[in-house]
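Dumping the structure here so I can ask a few things about it.
With one protein chain held back, the other chains of the complex are shown just where they sit.
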Amino acid sequence: MGNIKWDEFFITGDPLILGAQVSIALTMLGVLFGLTYLKKWKWIWREWITTVDHKRIGIMYIIAAILMFFRGGIDGLLMKAQTSRPEMGLLSSQHYNEIFTTHGVIMILFMAMPFLIGLMNVVIPLQIGARDVAFPQLNALSFWLFFSGAMLFNISFVIGGSPDAGWTSYFPLAGKEFSPSIANNYYAIALQIAGIGTLMTGINFIVTILKMRTKGMTLMRMPMFTWTALVTSGIIVAAFPIFTVALALMKFDRLFGTHFFTVSSGGSDMLWANLFWLWGHPEVYIVALPAFGIFSEVIATFSRKQLFGYKSMVYATVGIALLSMVVWVHHFYTMGSGPGVNSFFSLTTMLIAVPTGIKIFNWLFTMRKGRIKLSSAMLWALAFIPTFTIGGVTGVMLAMGAADFQYHNTLFLVAHFHYVLIPGVVFAVFAGLYYWWPKMFGHMLNERLGKWHFWLFNIGFNVTFMPMFFLGLNGAVRRSYTYSAESGFAPLFLLSAIGSVILAAGFAVFCYNIYWSIRYADRNISSDPWDARTLEWATASPVQHYNFAKLPEVKSFDAFWQMKKNNEGLTLKDSEIEEIHMPSNSGQPFMMCVIFGVVGFFLVFEWFIPAAIASVGIIVGLIYRSFDYNDGYHIPVEEISKTESTWRNEKGEVHKHVG
Amino acid sequence: MLKYIKLFVALFAVIPVLLLTGCETNMVVFEPQGPVARSIMELINWSLMWMLLVVVVVFAMFGFIVWKYRERKENMNYEPPEEHGNTLFEIIWTAIPILIVIALIIPTVKTLYALEEVPEGYENEEPLTVHVTAADWKWIFSYPEQGIETVNYVNIPEDRPVNFKLTSAGTMQSFWVPALAGQKYAMAKMETQLILVAENPGSYVGKNSNFNGRGYTGMEFEVLAQTQQDFNQWIADVKNTAPVLTEEKYEEMLKPTHLGRLTFKNTHLAWVNHADEDAQTYTNPELYRYNGYQGKTFEEEDNYMNENSETESGDHHHEENHDDHGNHGGDDHGQH
Amino acid sequence: MEKEVKRFPVSHVIGFLASLALTFIAAVIALKTSLSFKAIMWIIGSLAVIQAGLQLFMFMHMTEGEDGKTNIINIAYGVFVAVVVVVGSVWVLTSGHAAH
């Protein structure tokens, strides 16, 4: 570490980056100042940083994800600005490369996944009638590791240089031979740290869902979102170890000069592509499946009808999960593995259309004969169906190996994946936020602003990405920072850029909606404002930290709906209240986050001795945890009955109506 | 509310229309200039038809259901029935997609196998072999039979199959001439193969579609299809007038730069074929130090730059630090 | 599942002896016979799989407890993915490529 080259350490020379550096510094100072001024340090430490409460962890995930959406979104806008006219000079090619790389990584790994995991955290224990997840402290650690990885990745922008080899980071380009800068170390190390957190989340949720369901909730009575969370966790556990290994090998190649993927000494670049997509394809279903679960809940609630074909929905989900492990080669049909391999993977890929189709039609038939209430949450779910169908059928076109030779690496592909990712994930998290917001915060998001948000975002989305299909078919390739005027691409690129402005306006309305609702929205709302069907609505809003004073008993699918219909299980008598055992808060996960961040940072800069010293901290942390026998604490009966009386009516009934 | 729904339906109705018209506009994928690209286009059209069917059915059902069952003032008292599912319906919408998948996979497999062979009707023509070496950021074409080499353009005879043997001197590229054929990767230390035929004389854009670093944009080349006579004439001209490619010149060429067109009357295959497993690796890690904090690179025996990395990297760093806006593509950029 | 109170850990000893035997057989077949490479690989590969099963059932008691069934599904799934990864990678990366 002796001779740090400071001139290379901070990225300088680019006004955009200088602006970013200044604004980051100012924001950080502002936050620090605000916390000090408002004397909130203790509060934030006690109530948030050390929390092991699944709802708060979920909310922290969501906040982080929204921040990352901002970062990724601005990357997207910059790219659109750069390609709005031929031969634009807004971004240099190097800068453009860094931006699409960070955009892809951040959007998928630090926006989509944490957003969905955040919603899972908030909702799943409630939906299954549990008081927390199986391993609350591990859950906090998962969050903090994700956070550590995300922050490490983000500082690359100002310190050391951003990764620039695409979110797929194909070798040999991403190797030291062609990217000697440490920028790509950030990719390997930050994703590794976040990935460990994700893997643990997967294990945690499998055990939670299998072992912590309340009495009577058999597997086939679980809400659809819980099912998709379970299956998603299964994919996480199967796929993330592959990525862990791939990233580790990448680090070995980059830091220690091994030859897994290098051009020289027998390495195989194709091996990286193979391992990356062995994880990467399941990854897209990791983000898609929970989203499907959210839509299932929202559509059923706002059609006032049970989910149509529940069983086939479950089988379809499991089918998608199994198929998702055997289609990865469709990302590199063009690598020349021969027609036999390509035929096989064309078939497996197309087969995913079948279970997905089952889902689409089941959603449509859930609405049939229903009474469809066009709330903001429902609008997102509705818009999802046609737009995702477009994304899906273009996916099937890509799946046809021979045809893919003409689509691969073009904007047609870029259009496809935004048409599945944005309706399939972003619409879902918006639907989920509008739907569960009252559960999380005790007030609703403004519906009027919600409609503005919806229409702007939706129109903007289609205008941005629809032209890309045609650009792709006309030969426009992806990841190209500019194009010539003669190419004839200019009009559609411009249209697309205009769309992205509308899209951004939609997002801005969303942010304003959050701000407005926090300040002005009515706090006096029912605990069940949508007249919903599942157990999370059977308790207070916002949910008390122990979730349920008395764990509900489930007798059928759509448990809460049936409880309301038969008017049973909704009241709580004082005599039924017992002490509740809850886990204690812990500062350790946060400490681990810091240590992992420091170790990661040193490794990025290839300073091995400091990294080794810092990693002792990790070992100490693990040992400390092993000796930690803290068994939590008990909430006394009086406190529970006091809390319960604030939201139930005098008879102890669930408070149902807005008033 | 009504207004919203109308807007909704209108918005999504535009989309299939756009898709439909897609087939008639002048998009390169739909204007094939040879049998290989045409067979892919036929497959695409076949799939478009089915996809359109799916889209129309889903959109129609969607529009109808949302319209008919939306909440209105009149139906506020309507309480939807309990409905678990319907086995018959579920079987139908499992079976039909399976049938569609079958309808799609059969021609896909046929085409996949056909693309490996010389296209139908050209089996009797002797294919012309051209070795393609992709380097950062230029395309090198070697004609082993004719013994000539070109950079960033390739001339081929019309109506004769051309067998491109693809490899790379470093990063991974994708060789794509959309008007003539689909793409295929070019990778170091291995060889992939792409066969195509140009039916008409003409100039077609070829490009790299696989991102490979800072100079990726503008890594294009021209494919010029000529009559057999013109082609022969061109070969003869090259033999007479072009300079000789030396090993030094070649190594210079492999550095990460954009070059214009070049022509030589011999080929680099004489001293290296990058497709060989144990070919020398002419990598220049020192020349890629242009962003961020520099980590260490590893000395490989075959890193070309090792001996004199000091001087070379010194001045290169300077010159390449500023972006290469006016620097890309030489004269092949945008000449189509 | 009943508590294990037997005086002698029969299943462990059998498992141990079996694993020793399997290891030696594999070593002898691989190092001392002159069967074809393919034949040897199939034999020693199968022996390895048997031995792994031995560990899972005899030593790790995979099927015991209220989650025995879950464990079986879990491990079967893990093995499925493992096979996909190994066989799939080798298949994809060795077929079709002209020079390798």
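Brief remarks on what is shown
Think of it as A, B and C in the order they're written, each chain with its own count starting at 1.
Methods note: a contact is a pair of C-beta atoms (placed from the backbone, for glycine too) under 8 Å apart; a residue touches a chain by one contact, two chains touch by 3 or more.
The definition used in the following text is that contacts and distances are computed from a predicted model.
Per the UniProt record, the absent chain's protein name among "NADH-quinone oxidoreductase subunit C", "Condensin subunit ScpB", "Quinol oxidase subunit 3" or "ABC transporter permease" is "Quinol oxidase subunit 3". Among A:Ile24, A:Met88, A:Val207 or A:Ala521, only A:Val207 touches the chain left out of the display.
The residue touching the chain not shown here, chosen from A:Pro86, A:Gly257, A:Pro542 or A:Gly621, is A:Gly257. As for the chain not pictured, it touches chain A at residues 131-132, 134-135, 199, 202-204, 206-207, 210-212, 237-242, 244-246, 248-249, 252, 256-260, 262, 264-268, 271, 275, 278, 581, 583, 623, 626-627, 629, 631-632. Take chain C: the residues that touch the chain left off the picture are 1, 3-5, 9, 12-13, 15-16, 19-20, 23, 26-27, 30-31, 37, 40-41, 44-45, 47-48, 51-52, 55-56, 58-60, 62, 65-67, 70-71, 74-75, 77-79, 81-83, 85-86, 88-90, 93-94.
Criterion: only the chains that are shown with their structure count from here on.
Taking the mean of the C-alpha atoms as each chain's centre, chain A and chain B sit 31 Å apart. Measuring from the averaged C-alpha position of chain A to that of chain C gives a distance of 37 Å. In chain A, 270, 336, 338-339 are the positions where the chain touches two or more neighbouring chains simultaneously.
Chain B has residues 189, 192-193 in contact with two or more other chains.
Those residues of chain C lying in contact with chain A across their complex are 67, 70, 77-78, 80-81, 84-85, 88-89, 91-93, 95-98.
Within the complex, the chain A residues that touch chain B are 5, 8-9, 11, 89, 92-94, 97-98, 159-162, 164-166, 170-173, 176-183, 185, 254-255, 257, 263-265, 269-270, 303-306, 308-312, 332, 334-336, 338-339, 342-343, 346-347, 350-351, 353-354, 357-358, 360-362, 364-365, 367-374, 382-383, 385-387, 389-390, 393-394, 396-397, 400-406, 408-410, 451, 455, 458-459, 462, 466, 469-470, 473-475, 477-487, 605-606. The touching residues of chain B, counted against chain A in their complex, run 1, 4-5, 7-8, 11-12, 15, 18-19, 22, 25-30, 37, 39-41, 43-44, 47-48, 51, 54-55, 58-59, 61-62, 65-66, 69-71, 75-76, 78-86, 89-90, 93-94, 97-98, 100-101, 104-105, 108-109, 111-113, 115-116, 136, 170-172, 174, 176, 178, 181-185, 187-189, 192-193, 205, 207-217, 281, 283, 285-286, 288-298, 300, 302-303, 323-325, 333-336.
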